[in-house]
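The complex is shown incomplete by one protein chain, all other protein chains being positioned as in the whole.
Chain nomenclature is as follows: A and B, assigned in order of appearance, with residue numbering initiated at 1 for each chain independently.
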Amino acid sequence: MRIDGKGRIDRAAPVRFRFDGVEYGGFRGDTLASALIANGVALVARSFKYHRPRGVVTAGSEEPNALVEVIEGLQRTPNVRATVQEIHEGLVARSQNRWPSLRWDLLSVNDLAAPVLSAGFYYKTFMWPRAFWERLYEPAIRRAAGLGSLSQRGDDAIYETAFAFCDVLVIGAGPAGLMAALVAGRAGARVILADEQAEMGGALLADVGEIDGAPVSAWVASALAELGAMPNVRMMVRTTVTGVYDGGTYSALERVGLHRPGDADLPRECFWRIVAGQAVLAAGALERGIAFPDNDRPGIMSAHALRVYLHRYGVVPGERIAIFANNDGARQVARDLMAEGVTLVAIIDTRPDAPTAENCPVYPGASVTGTRGRRALREITLRHARGEERIAVDCLGVSGGWNPTLHLTGHLNGRPLWDEGLAAFLPAKDAVPGMHPAGAATGLFSTAGCLADGARVAGLALGALGRDGPETEVPVAEDADYRIAPVWEVAGKGRKWLDLANDVTTKDVRLAAQENFVSVEHMKRYTTQGMAPDQGKSSNVAALAVLADATGRGIAATGTTTFRPPFSPTSIAAMGAGGRGTGFAPQRFTTSHAASVARGAPMVEAGLWYRPSYFPRPGEATWREACDREVRMVRGSVGVCDVSTLGKIDIQGADAARFLDLVYANTFSSLPVGRVRYGIMLRGDGHVMDDGTTARLGAAHYLMTTTTAAAGEVMRHLDFVRQAYCADWDVRAISVTEAWAQVAVAGPMAKTLLDSLLDAQVDLAFMACGSVRLSGVAARLFRISFSGEQGYEIAVPARYGESLFRDLVARAETLGGGAYGMEALNVLRIEKGFLTHAEIHGRITAFDIGMAGMVSGKKDCIGKPASQRPGLSGPEREQLVGLRPVGDAVITAGAHLFSRGEASVRVNDQGYVTSVCYSPTLGGYLGLAFLRDGRARMGEEVRLVDHLRGLDVACRVCDPVFFDKEGIRVRG
Amino acid sequence: MADLIARTALAGQGPVTWGGLTLREVTWDRITSVAPFRGADVGALLDWPAPNRVVARDGGRIVWTGPGQAFLFGPVPEGLADHAALTDQSDGWAGLALEGKGAAEVLARLVPLDLDTMGPGEASRTLLGHMNALIIRVGTGFEALVFRSMARTAWHDIEAAMRGVAARQRR
Partner (left out) sequence: MRITCPFCGPRDRREFIYMGAEDYLTRPSEGDWASIDDHLHLRDNPAGALRELWYHEAGCAAWLRVTRDTVSHVISDVVAVADAGASGGDISGQKKPGGGA
């Protein structure tokens, strides 16, 4: 029911929205919850387990009941709290966890079975037969009990992450937060003021009292105006600070487009990482309920929520309202409602000495012991000194006291402390370094107390930053005492609900204690108390009070469960914004990318790089046809391949040679200028890290090449060795990978091609390098080969890379050659027994790959001591060998090797296959493999078994160099 | 004889404007990494920048990129190679310039640095999304250098951030 003239909604801006297929009206500024209440909709949800009818309970993000699905086109967002979702034109929402409809929900039969469906029921019941759990029980239970459902489509909306920095982060813009922001802002500090609501003001927005003699709303408006005018203050509405992390880092979730969709570029949410020098936690407090029989009917709400709905939205959820409370705070709710002409039929106060002077009936020392009404509250039963009576009501506001919102103080392991007087947990001192709790979050529940505390705490934060706080006059405001006599559970027949979101009752908690789940953490997991989207914000303290009662330990000794981020539900999509599909990692493109794509090459990922798989030609139906042709082309004429992705590291300095001797297993100080040498590099643990060629460009100047896969790792390793072990050596290293485009030209006609290209003819011996010029551009030429053919790699500044590649491919084609891709490159290197990271996979030693002799005995190198350990060499090791199937068979990488006649089981495993290819050169499949004592088993026939692909092939062990072992071709 | 044509990292990508900000490719004639040899003094040839700083010089600038290392934009002084390890980095980096009011707000979507307090003459090696980057404060905005191969991703990420920020301002 809407009350004329009340509320902060914009009456000039009517909004139409739909809930469960029915169109309703509201106003801009309404939440879905307030708009539904205004339209008299009491039943908004079915409960998690028993499918009980439920209504709105709170007016904030702690809402346990009113979870709905929001529909946008084909997208569906489940478990949206109706109390947080603002309405906008065209909003479509629907209730969840019901079938066929909210009013008639077939699974409400669960409610009839409630006596047996208590905590632990599933664990105890669905035990046998074991196999049924996964196939039958779990899916059935999940269907019956649950929250909303996903659309089963990828979420194509836009999300954002962002970083922000400030001196003081103020969390919450109620009286304490506003005051703290004013003080810190006036002192010139950079302030971020974040508040989860759509409007700043916190509890002040539902307060019709006075501050400094003027209406509260006027003070809020002037405070916000002052803050808004300060360039050093950033105000973030709809922003929930969700977590505290080390070093003054805070996470926050901002709702950006959820209340105003329709702009394709507008992010739905932004996940902020805020770095703050100091923080003020002014997150306020949350009202808690009382567990009395049947306390879950639609119409039974937080008393404070009634006040919020009245003053902020001008709505009242009933015509005959009662209040049930154990503290003074709820009285103002009753008075505010009566002031608007709402009928208050009773104030039921559990305290025998409760004040009775109100303009409505007051029942001191009384309790609500029962309720009636299937889909909406109709009647309550109350018990008092004179007996029991029934009163017809359609709304009951309940206040069991207040819990300071101290969750963030627990995120770095802080534990709150129990305060008997306030019957509440309070933040421990210094629970988070640099974060100062203030106001209601510390148990100060009067407006005056919060304002003064906000100012005080801002002073602390400024002091810690080494700033002076300005003289601050704290405004005069309401300063009522908060008196409470804790009541957690009311005796009586019927279920007394604690966690409405997960359908946990006091009986469940007592059962947990009875079954020895007496630790609060165990009770939580056994009953699921506090494990729903609301994380038990309004019920956890009551639940552990019941547990404390059941175990006789007292609340302080029982303690709380651990508070962990996020404070409120956070979509993974927001945290991982931008990371969908190719956004997951940067894409690295070579300069020849467009040219390769233009030739129809399918691009494959190689780490972050994209490289051409093969270059199809007309008439080639499969990749194999293209690959075989490219291999024959390289062996027969000339092939061109972009190899720019290999890491290139420029190493200079008087100690450069010495440095290379330290990082490489073999020696580079003896390499003449203008020559290139193959090297292997070991990790500190003695295994092979990487291999590649290094060229000596000058006496004190080397250019190292790494594999594509290990480029980053090698750079990091060189930096470590340089800084940790030889910081006083004269050696400088820097990556030049991206500065050069490098293209391999390989084949018997490679020299012919180069001669046509270079400005002047160059004769380079095998493993030599030199400077050359192409149309005036300075380039580097290396005579190296990864194919076994006469090969060159030519490097030009990357700006010329595309042009060079196109030119080389065109020239190669006139010679009967052309471009070749990764598939052919792989075949060419397997034919020659050259290694990649398929072989150098991290568990391989120099001995394993037959290169033990390269670990120089004359000098030290990284990894040498560890490489000599027993067990890293010898006949027990799996050693690199070649494999050829006996007969005409296909073999696969990943297959395992077994001796002839042995069963193909793990204990008989003799090794595994790392790389295979079909060799058009040799006419059959080739494999590289690691075989136990392999070098001693040349010529032996072994079984190659691939259990995954159902392969069992006899193979002959051979030398890993299949083709031109003498290296005649490469020397041309 | 070859006929080589130079192409920039973002060749074919024209400037884009969103919400009053402009993103465009920026190129430089020459970038050289300078790492003075042990004990060498390059002070006579260069004003060596302090960490996170840029020193302007005739025809260019020199930007600190790490302990004992800086990137020199512009001509290389005669004789510098005798005192420092030099490498040609000109083609290794793609340059993206984001200019206009609110540039820091856009880059805050990608860069984990306090860009609001970054003043003229400052530069940082940091991240741009998942990419290593060199961010330089310039007149009305920022220049970002990323590995040349990542130019398209950097462009995409910055433009996406621009669009999101612009959309917030639209209503």
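Brief remarks follow.
Convention: a contact is a pair of C-beta atoms (placed from the backbone, for glycine too) under 8 Å apart; a residue touches a chain by one contact, two chains touch by 3 or more.
Given the structure is predicted, the values throughout are model-derived calculations rather than measurements.
If you put the hidden chain back, the residue from A:101, A:723, A:761 or A:814 that touches it is A:723. The residue touching the chain not shown here, chosen from B:14, B:67, B:119 or B:139, is B:67. Set against the missing chain, the residues A:29, A:185 or A:248 yield one that touches it, A:248. When the full complex is taken into account, the listed residue touching the unshown chain is B:52, out of B:22, B:52 or B:90.
Mapped onto subunit A, the interface with the missing chain covers residues 163, 245-249, 273, 275, 412, 433, 684-685, 716, 719-720, 722-729, 860, 862, 864-866, 868-870.
Interface residues of subunit B facing the missing partner chain: 51-52, 65-67, 69, 112-113, 124-127, 132-133.
Here, only the chains that are shown with their structure count from here on.
Separating the CA-averaged centres of subunit A and subunit B is a span of 30 Å. Taken together, the subunit B residues at the contact with subunit A in this complex read 1-9, 33, 35, 37-39, 68-69, 85, 87-93, 108-109, 111-114, 116-117, 129-131, 147-154, 157, 160-161, 163-164, 166-168, 170-171.
Residues 158, 160-165, 256-257, 260, 263, 265-267, 273, 275, 578, 583, 585-591, 609, 650, 652-654, 728-730, 732, 734-741, 756-759, 774-775, 777, 796-804, 807 of subunit A touch subunit B in their complex.
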